[in-house]
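The complex appears here without one of its protein chains, the remainder shown in place.
Presenting chain A:
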Amino acid sequence: MTFKDQFKFVRQNLKKNKSRLFMTVLATAIGVAFLIVLASVGFGLHKSLISDMMQNQLVTQVEIYGKEDSQGLKNEDITYFEEMDGVEAVTRRNELAQMPFFQLDDYTSNTNAIVTHFPSEIKADFKLASGRLPEGENEVVVGYHFTESLIKNGANPEKLYDDEGNINEDYVYTDDLLNKEMDMEVIKLTDGKETKKTISVKIVGIAEKPARDWAYEEHVFISEEILQEVEQFTGVMRGASEMYEGGELDANQSEEVYDYVKVYANNVQEVEGINKALEDKGYMIYSIANEMKQINVIFLIMKIGLIFIGTIALIIASIGIYNTMTMAVTERAPDIGIMKAIGAHPRTIKNIFLLESTYIGLLGAIFGTIVAYGISFLVNLCVPFIIQTAFDEAAPEGFLLSYIPWSLTLISVGICLLVTVFSGLRPAKRATKVDVLKAMRREL
């Protein structure tokens, strides 16, 4: 008997008792929907947490703090990083060890000054909102929020901020920054005595707005030459205003040492390999990917637990299928007897009943999946509203309580089919054992 004929036969049989079929499919659909919706909470929370983490930090980024038994990260280290497989860019920054005052017209900003290697920054996706990269030694690029750090000279400290904590409109710098000259003022403390030095710089570029909404970039990118000029003035490494132990400028130290080094991988898949290679070499690193790995393990266990609990619902539904199939075998025993008498192979009989339970399982899985997607959609629609109402606070951006990936659908449908086939096995085997003579005498 061909599969197509078996299938037609099964459909014909199922039509005989539509209400029983409906109830069995309904029970299976509820089981599948419960399994999917339950597990989708694990998937949803995992996804929300990961996307939140990815918003805070780049997954492809690996921060390198230094190397064991080494004084700092040098050019040879940078070259090694750059030559590693899967590395897209290696950014290195040094920071001026004091916060200089920047005077622009009638406004002052007290912010960080950073020296960076622009070609590698651009490879790591650094972009300018306007202007160009610095060419001369006195040219600088400012962060996107630099304007917000500029405060009008002589502003009344009590009226500096409005009720919402923003700088009072009257004190905000509103003019264009590009091509403006400003003075960078650094200090030097010798025995408690303060000496000032002013260096004139020109803003040639403004960095693009950071991708993350919360990120606030008001620093100024200065040139290597300006940093050296400050170092010469204070006589301390990185231009710190006061001498500290080990801060002496070493005239013989020709090699550059970097404060902040970040490695960017080509893609997320490369990060693990890069992390391992760096750790093996003795570098001290921090990567969000490492943290994510642990979170993934925890959520994997949680998802397995939820799927397991959901499967119990399906097992309960399978009792219904078992019952339906057993009744079908009993009711159809005379027909089975006739079929066997005229030459139906026991295997064919078994296949027909197995196909029937699988068909019920498949119908349940399809309807259950549709219902689960509907519930998931509604939950995600309602939860932000509930959070808003109950806590008077907006739900985190992109928050999903329930998320159904394809893998979950496939797993659930797979479990459903497995359970239904299993519950149909015994009735199907019973059908093959039907005694022809008894069946034909209607004695069953």
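As a convention for this text, a contact is a pair of C-beta atoms (placed from the backbone, for glycine too) under 8 Å apart; a residue touches a chain by one contact, two chains touch by 3 or more; residues count from 1.
Here, contacts and distances are computed from a predicted model.
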So one subunit is absent here. Using its UniProt record, which name fits best from "Heme exporter protein C", "Nitrite/sulfite reductase", "Electron transfer flavoprotein subunit alpha" or "ABC transporter ATP-binding protein"? "ABC transporter ATP-binding protein"
Out of A:284, A:327, A:341 or A:394, which is the one that touches the chain we can't see? A:341
Extract the touching residues of chain A with respect to the undisplayed chain. 1-2, 5, 9, 12, 16, 335, 338-348, 436-437, 440
